[in-house]
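Note that this complex is displayed minus one protein chain, with the remaining chains in position.
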Amino acid sequence: MKSSVPKVLQSVCGREMVALVADVLCDAGFDDLIAVVPPSSPAIANVVGSRATLVEQIEPLGTAHAFSKAQALLGNHQGDILVINGDVPLITRETIRAMIQRHESSHAYVTLLTCDGLPAEGMGRIIRDKDGNVMAIVEAADLDTLTASVSEGNAGVYCFKSPWLWSALSELPPSASGEIYLTDMVAEAALQGHMVDAMPLEDSGEALGVNDGIQLARAREVVQRRINNKWLLHGVNVMEPAFIDITVQLEPDAIIYPNTFLRGQTVIGKGCQIGPGSIIVDSVLAENCRVVQSVIEEAVLEEGVEVGPYSHVRPESHIETDVHIGNFAEVKNSRLGKGTKMGHFSYVGDAQVGKDVNIGAGVVTCNFDGTDKYETIIEEGVFIGSDSLLVAPLRIGAGAITGAGSVVTKDVPAGAKVVGVPARIINK
Amino acid sequence: MKSSVPKVLQSVCGREMVALVADVLCDAGFDDLIAVVPPSSPAIANVVGSRATLVEQIEPLGTAHAFSKAQALLGNHQGDILVINGDVPLITRETIRAMIQRHESSHAYVTLLTCDGLPAEGMGRIIRDKDGNVMAIVEAADLDTLTASVSEGNAGVYCFKSPWLWSALSELPPSASGEIYLTDMVAEAALQGHMVDAMPLEDSGEALGVNDGIQLARAREVVQRRINNKWLLHGVNVMEPAFIDITVQLEPDAIIYPNTFLRGQTVIGKGCQIGPGSIIVDSVLAENCRVVQSVIEEAVLEEGVEVGPYSHVRPESHIETDVHIGNFAEVKNSRLGKGTKMGHFSYVGDAQVGKDVNIGAGVVTCNFDGTDKYETIIEEGVFIGSDSLLVAPLRIGAGAITGAGSVVTKDVPAGAKVVGVPARIINK
Partner (left out) sequence: MKSSVPKVLQSVCGREMVALVADVLCDAGFDDLIAVVPPSSPAIANVVGSRATLVEQIEPLGTAHAFSKAQALLGNHQGDILVINGDVPLITRETIRAMIQRHESSHAYVTLLTCDGLPAEGMGRIIRDKDGNVMAIVEAADLDTLTASVSEGNAGVYCFKSPWLWSALSELPPSASGEIYLTDMVAEAALQGHMVDAMPLEDSGEALGVNDGIQLARAREVVQRRINNKWLLHGVNVMEPAFIDITVQLEPDAIIYPNTFLRGQTVIGKGCQIGPGSIIVDSVLAENCRVVQSVIEEAVLEEGVEVGPYSHVRPESHIETDVHIGNFAEVKNSRLGKGTKMGHFSYVGDAQVGKDVNIGAGVVTCNFDGTDKYETIIEEGVFIGSDSLLVAPLRIGAGAITGAGSVVTKDVPAGAKVVGVPARIINK
């Protein structure tokens, strides 16, 4: 991959590639996963560790060698065992289920998943005898002119009968490269006269293995297509290009305008209009919100909130019903009360803002003195005049007014009007 | 569609689906349209009511039943009658014209539009006898294994001979579901020994019916492709993805950079450079304007105006020749005079600004006192210093200067310089 990020940790629509594979296995009903991982790879362990028992392959001596590391955990297991590569993110739950069923209802010692019609470059090929029996897999590195012309490729998913599996595994010869290939289990089974079954993929695209950046891009495209189609059929108006993580939840009649990014644990309610050009990360939006050309991060938006264009709601913000946030507005770690309006360029940080407050253009909560951050409290119905500076810590009482250009350094009583630099009460 | 929006009102490149169908009929020369609509659907009536006589189908008893509601209006009509579903937005004017011509020059009692080669899922299928004569249409819901294997689909457009049509209509049997299908007119004609003609679509893609979100997305894609191709061949440099409504007008040598949205009644002049990432709604831009990463709504931009990145021109704004609006600038319900510069973050609302005015960074027209909005008048050649607050109602005379940070609460005479909070004249 020419990347410092391990291949199986490359992100595909919000999930690491190996997490997608684990998702599919869990969805298919497996609850006893073992992941063979390279040594000292806490990032991989972090991703799959909660769902799989990890075993390390210290030396990279091939796929069969890797698999043999699982024997201590699996050696007493009497059922069948499914083995899957970590770099085939497009295999579906339905395929895994069909493969297991087929394996269990046959006498095969090995069941393979194969594909036909893909550009098979980079794939191992399936070698059959003249009666069509699968005899071997030739790895991509070992292809000669004849085997390279075979169009049937190995998708990298296998069901094995155990305990036969373990004795066969121990007898595999090393390849020319010195590595021991798991794919040689097929020739071993054939040699011993055991049945090898090959299940062809209906959609050969599922077999895509990711070995370079172009294939990674292709995998992302396919997964995004699946995600978007799912929501389109669910009554969500997804207009593409739309970049929706697999972890996002959408409700019917939401409109996702083009170039919108919905990331992480985001939930978008009914009738929301998001985008174009918005980025929503780990946020929950209730019904009928509108977010145009804006960024929302780790925030909650209640019903009917409008944001944008070009505004930025930062983490730990809670925006109540019917708040209007216009253009060039920034909110950080704050709560804005119901019906509050913040229509223009301005910065509200570390603030608790009540209902029906009007925040003028150019307003700044001066929450930082170079060392510490302080809180601003604005009670309901306050009118913060344009370009007012609210030097925190500060409390502005209900219904108070700050004049345009005020520098408010002291608490303002409810109902008072303050103006000037520094601001003084001019009536009450 | 799993949506609360009626299917035929779903928007496709700025037009409701049924409006696109009506557009095609009007373009093909029809001036006497009748739309059969569900009861109590003012939204549909609103969209097609200006061009079609509306009749309501109170109970949803099938397509033939729907059509029969038009009989009171059409029963005396002696010519042929064309019937089209409201959910086939891709049928072209050329196809409709060819179909009418074919019907009129044949002896057919029914002429159908058919398609072949589409994934026919969801479509009714054309049943022919062994000599190739069309005998019936089987609706998608009633397909059996045999009929489902037919690849010729019904596009949902029909020409009927009248008055035969009305007698036949009254004799149609209900289907298994109880609904009466208009498609059964084909079997009825065949039964009576009348000729049924089927015109195959040259581009079967025109037959796309919209029955789910994926098909709606596909329809949008096709219509957008047609719109963009039209402008590309007209000398407009459209760089995709470009989201151009069917209602927009563009002139040659305009460059539309990617991710640009041109909406509604927008007109873009020669040599304009729009985007990337701009949204222009219901606005008219004269020649050689540049709008980068910005939003323009219901505004007029004269020649050579520059906007962006990240600015917002809001409704009722008129921007004169050669105005420069830079970044994070907001203009609302205002006129900016020729050559005026507003380069930085700032807000101008409810203002009349003369020629060659310089508006500094952070300037705000304080147009709202919590209750009412007031006007600001800035005459030509004024220099508004950075962060000046202009508390409306206010008039600043020609050639006046406001110092940085002024809070201007009173009118400023022509040629005066004011500074301070509140601002006072320091020379004249």
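Order of writing sets the labels: A and B. Residues in every chain begin at 1.
Following the convention adopted for this analysis, contacts are C-beta pairs under 8 Å (C-beta built on N, C-alpha and C of every residue); 3 or more make two chains touch, one makes a residue touch a chain.
Note that this is a predicted model, so its numbers are computed, not measured.
S.K.: Of B:174, B:276 or B:393, which residue touches the hidden chain?
M.R.: Spelled out, the listed residue whose C-beta touches the missing chain is B:276.
S.K.: Can you tell me which of A:235, A:362, A:381 or A:397 touches the chain that was removed from the display?
M.R.: Checking the options A:235, A:362, A:381 or A:397, the one contacting the hidden chain is A:362.
S.K.: Looking at B:66, B:238 or B:300, which residue reaches the missing chain?
M.R.: Hidden-chain contact among the options goes to B:238.
S.K.: Consider the whole complex, including the chain that is not shown, and state which of B:133, B:149 or B:229 touches that chain.
M.R.: B:229
S.K.: Can you list where chain B touches the absent chain?
M.R.: For chain B, the residues touching the absent chain are 228-229, 231-241, 252-253, 258-259, 276-277, 292-293, 309-310, 326-328, 344-345, 358, 360-362, 383, 385-387, 401, 403-405, 420-421.
S.K.: At which residues does chain A meet the chain that is not included here?
M.R.: Contacting residues on chain A, toward the hidden partner: 1-5, 10, 212-214, 216-217, 220, 241, 243, 259, 261, 277, 279, 295, 310, 312, 328, 330, 345-347, 362, 364, 366, 368, 370, 387, 389, 391, 405, 407, 421.
Just so it is clear, only the chains that are shown with their structure count from here on.
S.K.: Quick one: report the Å distance separating chain A from chain B, using the average Cα coordinate of each chain.
M.R.: Computed from C-alpha means, the inter-chain centre distance equals 34 Å.
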